[in-house]
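A single protein chain has been removed from this complex, and every other one stays in its place.
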Amino acid sequence: MGKALGSVSREATYELVEHIGKGITETICLALLVSGDEDALQLVRSNKCITIDGCPLQCAEKNVKFAGGDLAASFRVIDVLAQNRNLKPKRVTFIDRDGIQLAQAVAEEVAKEVGKLLRE
Amino acid sequence: MTYHSKKKVGIVSCSGEGCVEGTISRVATRLVLEELRPENTVTICLPLFLAGGTEDRAFAKSYPTITVDGCGKLCAKIGTERYSGKTASSIVITDLIRNCSRSKLRSRRRLDDKTLTVARKIAVKIAQEVDNIIEQ
Partner (left out) sequence: MSEYLRTMFDKFELRVRKGYYYTEDGLWASLEGARVRIGVSDYLQRIGGDVAFIELAKHGSIIERQKEIGVLETVKAAFSLLSPISGQVEEINPMILEKPELINSDPYGEGWLVILTPINLETDLKILMRSEDYFQLMLKKLETEHGNLGSR
């Protein structure tokens, strides 16, 4: 909620589920999963999961693991940022141009992993 | 030693990625934090809070909280009450936009002008709740 890279992880997720990986990927609310929602738990346990974390605390990764989810891969936006140092997303509420570009870079990395999983 | 600045209210907001109401919840809360009541509000990261974030839970125990939920699952309200105590106020987006046809709320990714207007109105409502709490 409070970090620009959190907004980037959100945007990257939408880029995947609504565009690059439309029809083959979907997302769920992390809060639902952490709250123990049965549908959310069922979803992560019966499908391969990829997490995208906006901050080093890695709540998404930790909580999918804790929920017994089938965690195939985890990504941190900050690692993609380290490879794209010219991008400096500043805004949190409404993502800025650097944020969108960084999200695109994250989504592309994740898409490669999705591709691998589909080929397995 | 504790340093106290102005009276603070914690806002625990859903940011549900799964639906447009989650995005509205998030944007409305951010508008309160950034524009409407920046000196009197603190955001609490809901997933971290639910997962055991000690700073967030401690804050929510010591300060009044407003929960903002996108849907009837009430993750923010239930979680806050479970881990930090009764909330001072609870806002549920789906209740507030009951009269607004869901088909008019388009993208969960980017709020269009109409949906952003809805978010701004909700932000004003949250800010009023902040004022009510501070005045007590």
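Note that the chains are named A and B in the order they appear, and that numbering of residues resets to 1 at the start of each chain.
Note that a contact is a pair of C-beta atoms (placed from the backbone, for glycine too) under 8 Å apart; a residue touches a chain by one contact, two chains touch by 3 or more.
Not measured: the values here are computed from a predicted model.
Q: For the chain that got dropped from the picture, name the residues of subunit A it touches.
A: Residues of subunit A in touch with the missing chain: 1-5, 55-56, 78, 81-82, 85, 88-90.
Q: For subunit B, which residues reach the chain that was dropped from this view?
A: Those residues of subunit B that touch the unshown chain are 1-3, 5, 8, 10, 33-34, 38-39, 42-45, 55-56, 58-59.
The rule is short, and it goes like this: only the chains that are shown with their structure count from here on.
Q: State the interface residues of subunit A toward subunit B in the complex, per the touch definition above.
A: 1-2, 10-11, 13-14, 18, 27-32, 34-35, 37, 57, 59-60, 62-63, 66, 92-94
Q: Okay, in this complex, where on subunit B does subunit A touch?
A: 13-18, 22, 26-27, 29-31, 33-34, 43-48, 50-51, 53, 73, 75-76, 78-79, 108-109
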